[in-house]
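So the structure is just underneath, and the comments pick up after that.
In this view, the complex is presented without one of its protein chains, the others remaining in place.
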Amino acid sequence: MVVVMAQEATESDIKAVVSLVEAAGGEAFVSRGVERTIIGLVGDVQQFTSLNLRGMGGVSDVLRISAPYKLVSRENHPERSVVRVGGVPIGPGTMTLIAGPCAVETPEQTLQAAQMARAAGATLLRGGAFKPRTSPYAFQGLGEAGLKILADVRAETGMPVVTEVVDAHDVELVAEYADMLQIGTRNAQNFALLQAVGEAGMPVLLKRGMSGTIEEWLMAAEYIAQRGNLDIVLCERGIRTFEKATRNTLDISAVPVAQRLGHLPVIVDPSHSGGRRDLVLPLTRAAIAVGADGVILDVHPHPETALCDGPQALVDGDLRELARIVRELPPLVGRTLTEFADDAVPA
Amino acid sequence: MVVVMAQEATESDIKAVVSLVEAAGGEAFVSRGVERTIIGLVGDVQQFTSLNLRGMGGVSDVLRISAPYKLVSRENHPERSVVRVGGVPIGPGTMTLIAGPCAVETPEQTLQAAQMARAAGATLLRGGAFKPRTSPYAFQGLGEAGLKILADVRAETGMPVVTEVVDAHDVELVAEYADMLQIGTRNAQNFALLQAVGEAGMPVLLKRGMSGTIEEWLMAAEYIAQRGNLDIVLCERGIRTFEKATRNTLDISAVPVAQRLGHLPVIVDPSHSGGRRDLVLPLTRAAIAVGADGVILDVHPHPETALCDGPQALVDGDLRELARIVRELPPLVGRTLTEFADDAVPA
Amino acid sequence: MVVVMAQEATESDIKAVVSLVEAAGGEAFVSRGVERTIIGLVGDVQQFTSLNLRGMGGVSDVLRISAPYKLVSRENHPERSVVRVGGVPIGPGTMTLIAGPCAVETPEQTLQAAQMARAAGATLLRGGAFKPRTSPYAFQGLGEAGLKILADVRAETGMPVVTEVVDAHDVELVAEYADMLQIGTRNAQNFALLQAVGEAGMPVLLKRGMSGTIEEWLMAAEYIAQRGNLDIVLCERGIRTFEKATRNTLDISAVPVAQRLGHLPVIVDPSHSGGRRDLVLPLTRAAIAVGADGVILDVHPHPETALCDGPQALVDGDLRELARIVRELPPLVGRTLTEFADDAVPA
Partner (left out) sequence: MVVVMAQEATESDIKAVVSLVEAAGGEAFVSRGVERTIIGLVGDVQQFTSLNLRGMGGVSDVLRISAPYKLVSRENHPERSVVRVGGVPIGPGTMTLIAGPCAVETPEQTLQAAQMARAAGATLLRGGAFKPRTSPYAFQGLGEAGLKILADVRAETGMPVVTEVVDAHDVELVAEYADMLQIGTRNAQNFALLQAVGEAGMPVLLKRGMSGTIEEWLMAAEYIAQRGNLDIVLCERGIRTFEKATRNTLDISAVPVAQRLGHLPVIVDPSHSGGRRDLVLPLTRAAIAVGADGVILDVHPHPETALCDGPQALVDGDLRELARIVRELPPLVGRTLTEFADDAVPA
């Protein structure tokens, strides 16, 4: 059961609902999104029904949700959500490009990648300081030093920063530098980490598990939402199948399916899906055309020396074509590329 | 090893090459495409090298191909092929729409579906008279009666006919009525059937096996090519994965990958991939944007009473949007919708 | 709906049932097994109910079956079936070993392999004369010459022959030489071929499709049964998954699951599942322990020169261990190794 608060609801309205539910032996999970606050109830539904919650101050609606994910379900929230990252919107009506290096290596490399990204049309900068790697002997990222580089590049370019967090211990640290916390595919069911980012009060980019069903992905989002955070963007990044010609199989159908089941924005990562540079632009076109709310991809000034995933990073020549695609394709699906206001940001 | 014949090569040039190869203890497979004839050699490569094939009349080139598929490999044939079906081209530069009912049920239903398809922009008519069904108790198609209906509807609408053949015995019969023979996903490694359609001298639409790798798909095409037929169009129709929200997982990346490895046209079936009507248009947009040479989909005047796959058939309301998509999207990827010449066909 | 005939039912009893059903507008499929004949009805169930079939001569029972496969379902046939191949039983209570070369190459190689197989405990000889190969350039088998070799080796060793048929055209030819017709994994949904072997009146070994669900496998068996043949043995041979360390992933659970859903014997092919010699004996042990009714595996006198699947063939050294396993393990699961009667066969 979900209590939807009115936009004008006060903190004390919220507290009153929580207290009543707890007094009745239930649990109440408060989730604050940019647009509204909702309260998920866990416990005896019959008893909640008898509480007359709908009559309380600041309550806009009370809903029974049949989906196993309550707070992120579109049953409760028919219009699709917009999530804002440092002011940049991701959601219906727009197509937002997120780009940057897979891993932050040096200030120069990161700045150059950001400038390449911005020139192509990106409004958000991606870059990894903490890298989860299959091998303990592979480059694991620069850690806090990498976060500092990202913050410096943000100051220089005006691009808000999306970066991965791999350990619940690090959430606070990463949140100091980032504008959006990324949960990687290997942590898609790391529930302790999901709960920690749910409590961080910052937008979250939630990648689909490489063998996660769409339902499990929405349930992972529910773990975040339940801890009070509805500013979640889902990211399809390819699933594991028998096909070996590509690193993963981009499940392009997952975009409309997840948009229909949940109200959260859904973007696509064409770089990690295919794992091959020659597939990035075709898959970017497919993602925009299918109706994704955004695309996140790897750019690198010198992919041949990249410490991580060089073979899939776009290079200079590809970026002019990318710039054309992200401007020409979205209008055909009723969207416009998210762009910086002319006077709003340095660069 | 592959011998590429010049366009002006004569039958006796071809025979001379075959005889020489056979005299040297090898086998020679002659494949005739719309644009050129090539001869695949099987046997001792060293010996073939000593034959000086390049010096023979009508020979344009002699190539060693490292891919396991020789005749369909792009190594041998760098420019991508165009396949013509009853005059309608499928290949680079164009985007061809194939549509019609999953199964032929009645003359009225087939004609109505064809008119809906044509109004939306289709130039080829699909429709099944022989249906391979998982259950022996399911509707198996009308057989020859269905083929006659298709031929009648072709006469009425001017749309050449694509229809499935499921048994090597039936190839001759189906070829009497059809313009293109379709091999379904369950027969993707039915080598006897592949060889039979290879000998039928008619274009073939080869669906990918639902768990076939891209390499196996190209090898299946090689079976057809080896019997003398290079007019093959590949069709991605979704692969089997763990995800249950869709009937199959459309492997959108397979389109650019197969186009890079082979010279054959590659189209997409968004109806059978998703198995849900609400996914057909989004996946059609994705298919065009990724660079497919065509799209094949199900339309039905009354999907609620369809004998086969009703839930995925497009209905009237969707078709106006389809008509817009297939005209507006292709130019963004350097293509134009294949259309009938104004005076060429009845309708 | 299924009509189960009594053991003492006559041909005219059967014909009477068929005529009555057809007169009522239905279709009747007669399936003859070693133990009993059953008739599957397709059409209007309400109408069949009104026919009083149960009162007809030779009818033992009339059943409504809810499973999509009627004739092979255990709903209709609670006790599990025994299939006899040239007198050798496969079914509950026994564990039958089938072994031989993947492909028949020469009389010497086939005889040697058969003798190795027999010494290890095999009572049936496997060997391929028609080989379905992913590549048209790979060795496709000796064809009829191979069948003759198999028949000669049967005469010499007394081992009935199991061999694959890949084309409906060849069924009659293969049936002249063989004791059991094998349908390979690539033809698991080649319905024309399934129907053809259904009509051949000879036991069938039906391999699971490499990406076929257990339900699809039973439906494929239903195609055979519907054409009058219940002497079907199912063979699990590994499914296609993301794991690359083995050629396929042996789905060991499929054995008890298929035995619970259908009444047909279920055996395991540990050679093709793993695709590695070092896995054959461990997987054979697992198959016997899980309760398989038999095991089919590759042996070759000289695997290093085998024309097909040499890397997975057992060699001499392994066979002593195999002989121990197939004798010691079955009693622990309530079975005994099927062996030749001392005086029944040459060797």
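The first chain written gets the first letter, and so on, giving A, B and C; residue counts start at 1 in each chain.
FYI, a residue touches a chain if its C-beta (ideal position, glycine included) is under 8 Å from a C-beta of that chain, and two chains touch if they have at least 3 such contacts.
Computed from a predicted structure; not experimentally measured.
Q: Wait, the hidden chain, what does it touch out of the ones we have here?
A: When the full complex is considered, the omitted chain touches A, B, C.
Q: For the chain that's not shown, point to the residue among C:I38, C:L51 or C:I239 touching it.
A: In the full complex, the listed residue that touches the missing chain is C:I239.
Q: Out of C:R118, C:R285 or C:H300, which residue would touch the omitted chain in the full complex?
A: Hidden-chain contact among the options goes to C:R285.
Q: For chain A, which residues touch the unseen chain?
A: Touch with the absent chain occurs at residues 42, 68-70, 132-137, 166-169, 186-187, 189-193, 209-211, 216, 219, 222-223, 226, 240.
Q: For the chain that got dropped from the picture, name the residues of chain B it touches.
A: Counting over the whole complex, chain B touches the hidden chain at residues 211, 240-242, 244.
Q: Applying the definition given at the start, please give the residues of chain C touching the unseen chain.
A: Chain C touches the missing chain through residues 211, 213-215, 239, 241-246, 249-257, 260, 273-274, 278-279, 282-283, 285-291, 328-329, 332-333.
Note that in this section only the chains that are shown with their structure count from here on.
Q: Looking at where chain B touches chain C, is over half of the residue numbers used by both copies, so same, or under half, so different?
A: The interface is built from the same residue numbers on each side, given that over half of them are used by both copies.
Q: Could you grab the centroid distance between chain A and chain C? Build each centroid from C-alpha atoms only and quote it in angstrom.
A: 51
Q: If you average the Cα atoms of chain A and of chain B to get two centres, how far apart are those centres in Å?
A: Whole-Å distance between the two chain centres: 39.
Q: Using mean C-alpha positions as chain centres, tell me how far chain B is from chain C in Å, no decimals.
A: Each chain reduced to its C-alpha mean, chain B and chain C end up 34 Å apart.
Q: Would you please write down the residue numbers of chain A that are in contact with two or more other chains?
A: Residues 211, 241-242, 244 of chain A touch two or more partner chains.
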